[in-house]
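A single protein chain has been omitted from the complex, and every remaining protein chain is retained in its original position.
Right, chain A next:
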Amino acid sequence: MANTGTPLVEMRDISIAFGGIKAVDHVTIDLHPGEVVGLLGHNGAGKSTLIKCLSGAYKADAGEIYINGSRAEINNPRDARNYNIETIYQTLALADNLNAASNLFLGREIVGAGGTLDDSAMEAETRKIMARLNPNFRKFNVPVSALSGGQRQSVAIARAVYFNAKILIMDEPTAALGPQETQMVAELIQELKKQGLGIFLIEHDIHAVMDLCDRAVVMKNGQRVGTVNVNEVTDEDILGMIIMGKKPAQAV
């Protein structure tokens, strides 16, 4: 890969512990524009924890984050958003009692005269983006608790895409989806990649990783086993890294 320029994101030597357990132990990863980097590992390997340090949900105990080569202070989700980092959480992080538009704009509402919410404008914008992402989506005026898993997922994705993200974190974005919707997400990832976004993809499905990712980082017990260029290795190599922690020759 010709990833010679300044990385979009570089997380250097990140460590975070919860009550003496090292959830993430001196891990370094990077991400370039237009690249999809897969994060793999068992449940509890520390993938989500690592990525939450980037999205501002957790604060790392040690280590540094660089965005476009300069040191970034990310202390909370708002900081992360200011660096154009958007996250699709595994839990989707939707407020079930609010409708799609309210969720999409949560924390970044469109306000009109006198600082009052402009709900109509937000709904209109939501209709626009949903028409692109999920043309079958019709339920704009009901709480998202009334939506199907796939519809909820598309709201969460719309929220991440709408605000011109440069760095996108997707934590198992297809876990709740049927085959057709999974295909839609795959196409979306390809499209966003073409637009020059950098994407971290946490994924359990090896085939999805092989299809979508440029590089894969494998973690085990909080540590990084290795990083591979996906087109240089086989499924078995990656599985060996995940299960045995065995680093193939091509890995760095």
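General observations
Everything below uses one rule, namely that a contact is a pair of C-beta atoms (placed from the backbone, for glycine too) under 8 Å apart; a residue touches a chain by one contact, two chains touch by 3 or more; residues count from 1.
Note that contacts and distances are computed from a predicted model.
Chain not shown in the complex: UniProt lists it as "Xylose transport system permease protein XylH", one of "M20/M25/M40 family metallo-hydrolase", "Xylose transport system permease protein XylH", "Response regulatory domain-containing protein" or "Electron transfer flavoprotein subunit beta". Across A:Ala17, A:Ala57, A:Met210 or A:Leu239, the residue that sits in touch with the chain not pictured is A:Ala57.
Remark: the omitted chain is touched by one listed residue; of A:Gly34, A:Gly63 or A:Pro77 this is A:Pro77. Those residues of chain A that touch the chain absent from the view are 55, 57, 76-78, 81, 87, 89, 91-98, 102, 106-109, 111, 115-117, 120-121, 123-124, 143.
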